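Supplied in structure tokens, the structure appears directly below.
Just one protein chain is left out here, and the rest sit where they should.
Per-chain numbering from 1; labels A and B assigned in written order.
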Amino acid sequence: MHLAYPAVLSALLFCTGLYGVLARRNAILVLMSVELMLNAVNLNLVAFDVWLSKTAEETLHSGQALTLFTIAIAAAEIGIGLAIVLAVHRNRGTADIDKLRDTAERHDPDGTDHDALTAEQSGEAQKAEATA
Amino acid sequence: MTTTTLAVLVPLLPFLGAVAGLLLGRTAPGFVRPLAVLPTLTSLVLATLVAVRQGGDAAVNAATELTPTGSVPIELALHIDGFAALVAVLVGLVASCVQIYSTGYLRDDPRYPSYAALVSLFTSAMLLVVYSGDLIVLLVGWEVMGICSYFLVGHYWETPEARAASLKAFLVTKLGDVPFLIGLFALATDAGSFRITRVLGAVASGSLDHPTLIALLLLAGVAGKSAQFPLHTWLPDAMAGPTPVSALIHAATMVAAGVYFIARLLPLFEASQAAMVVLAVMAAVTMACSALAALAQDDIKRVLAYSTIGQLGYMSGALAVGDRGAAVFHLLSHGAFKALLFLAAGVIIHAAGTNSLAAMSRMRNLRDRVPDAYWTMTVALLALAAIPPFSGFFSKEAVLGVAEHVVTGHTDRAPAAAGWIVLVAGLLTAVLTAAYAMRLWLLAFRGRGTEAPDHGRQPLTMTVVLWVLAAPSLALGGFAFRLLPDWFDGRDLSPTLTTSVLGTGVALVGGIVTYGAWRHTTALTARVPLGAVAAHPEGDAAQVEAEAIATHKPAYGDIAYAPDPADPGRLLLSPLHRHAAAGFHMDAVYRALFVRPVQAGASLVRFLDREVVETYVRGAGALPRWLGAAVRRAQTGNVQTYVSALLAGTVVLAVAVVLVATGA
């Protein structure tokens, strides 16, 4: 089998995940897209490991080992990530990423409602800190 | 104790009193009055002792150099000759009187401690100026006096007049002090020393390179300090200060410091004929104009202030004709009777509740309310008008006599032109002096109308002092003109027949004409009601005076002027009256010459700063601001936007790296 097939598929899946990370509004959908990207990498690792294990004399099967590690870490990541998303959702009442703009430049000259929104959010953040 | 030790103690004691008064003023108010009076009195005693020991003999000189000060050494030096000894006695006497008087005058004033301390500090500085044998030490005293004058004129700082007057006094005297300082440096550079004795030695040996320039520069400072034309405008306004301050600083001592300074360095001025003529012209203009202005003033203290300027003009005139003996003689007698006049005026203002002569002329029996002030003021006014045998007669005759000597060619110490100028101006001023003295006396004590308000007896401290000062006003001249030549340069100070007859004659003419004018106009007083009196007549004298000053402008429309048709001065001066009341518009001239250009320059600078410089700054700031606004718009707070930008950059970089690596 040509190595190009899994490599290209991996690249396409990666970029699909990339698009999802950049374009999705819901944080859980973003996490799904992250999983897509991780899987693309896994596919790459497996494909190259298979290729190398057949061409080289000695091999450590590093690709497959790393794939397993990645899967394990991804599982941990999705757990922690979901916990964070749920905590944010509990405190802010939303899991929409583009509403979490606490780092925005505050004195925006052309968006008063935007300002009010961030003020409200920061108020909520302070409330969350106070209760925590 | 040696004479030197005594002389050092004379300025030191009031200084220590001032420091102690400032430190203890709040914590121990009971000590403030003794601390104000006792050091000054002790200084007077010590100064008298110094004078007795010096006795008009050779000058006492002592000097110590604290530290090397470069090319021209500065030394703490004493130089006590007859002039210094006697002037110090006068300063001590007037300062003691004023301190005692102030305990009554500012009885209830909450700021009395700082006031008394400043008066003590002033006394110390003046004594330092008198005794100093080094020009820089003299300058220190000179400037300390200036700042004390600033604070004391502004004592009633609640009133806008006092605030403006203190600033004006400070600025105008500084206007003279700057050339004065330059002149001192030029003098020291030429003479190689700041010591007065060495400077005079250099003058005698003719080693000065620029005597005229130095003399003119020094004259500017003297004109500022002694309120000579054209820097005299601050003195009438300085009457917004308390009356004792006017008596001490603005009549008897500080304003005389300029005259005293010239007297000390007279050989330097004599080295320049031009300076002597300038001094004579200055003196003449000062004398004549101030006497005319005094005739038109409504505020009793402003009359006395213009009178002070005129008498200082006499002293300058005496110096201009090269006789410092006559100048200092007049300084001494004038210091006594002018201090008396001011202190008596303070009593009158307290009793009448107003400082306006127009209002006083509508009060009956004011003299019965203040008999001490009435009698002592009569004596002092006679002395001022130079009526024999009062002390002013002898000292003024000494001045006129010297001028006559110069005119008739008996001496070549001064140019004849200076003599003529001084003589003519002196005689003219004698007429006017008698006229305004008469007017003051008539308006203040011969009023008719309602009964003067009765506030009870004046405090004893205020009336006793008047009699103490009345003695020298009455008798100093007659006794002194024989003794003083021993203390001074040895020249005769006795009156000559010609000038005596001329001077007394014109003074009598002035007085009689004024009396006639008054008889002519006095009937109008009843018809034109006028006047305002203080709202708190039961307060102490200082409060009454402050209120009188503050209400004069609202009541009469001007600080120096009252629309009173019964004023004999108005009849005498008829076309000139308006200009004389305004001090011949010197303030307007200053306003046009200095204030307006400065304000115009300030507004120009403000325009340049606001419109030109700021435009550049704003323009320079615009580009970064636009850039900042653009960059700020990128800070949306949306993490996805940030990551998009990051990855876009990564892709671009990766492609670039690949292209470079493959050599494309």
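As a convention for this text, a contact is a pair of C-beta atoms (placed from the backbone, for glycine too) under 8 Å apart; a residue touches a chain by one contact, two chains touch by 3 or more.
Convention: contacts and distances are computed from a predicted model.
Participant: One chain is missing here; what is its name in UniProt, given the choices "PP2C family protein-serine/threonine phosphatase", "NADH-quinone oxidoreductase subunit J", "Glutamate ABC transporter permease" or "Cation antiporter subunit"?
Facilitator: "NADH-quinone oxidoreductase subunit J"
Participant: Residue by residue, what part of chain B touches the chain that was omitted?
Facilitator: So the residues of chain B touching the unseen chain are 638, 640-641, 644, 647-648, 651, 654-655, 658.
Participant: Touching residues of chain A against the unshown chain: what are they?
Facilitator: 1-9, 11-29, 31-33, 35-36, 39, 42-43, 46-47, 49-51, 53-55, 60-62, 64-65, 67-69, 71-76, 78-80, 82-87, 89-90, 93, 95-98, 128, 131-132
As a convention for this text, only the chains that are shown with their structure count from here on.
Participant: Rounded to a whole Å, what is the gap between the Cα centroids of chain A and chain B?
Facilitator: Computed value for the inter-centroid distance: 87 Å.
Participant: Provide the residue numbers of chain B that touch chain A in the complex, in ascending order.
Facilitator: So the residues of chain B in touch with chain A come to 629, 632-633, 635-640, 643-644, 647.
Participant: Which of the residues in chain A end up touching chain B in this complex?
Facilitator: It is residues 18, 21-23, 97-98, 100-105, 108-109, 118 of chain A that touch chain B.
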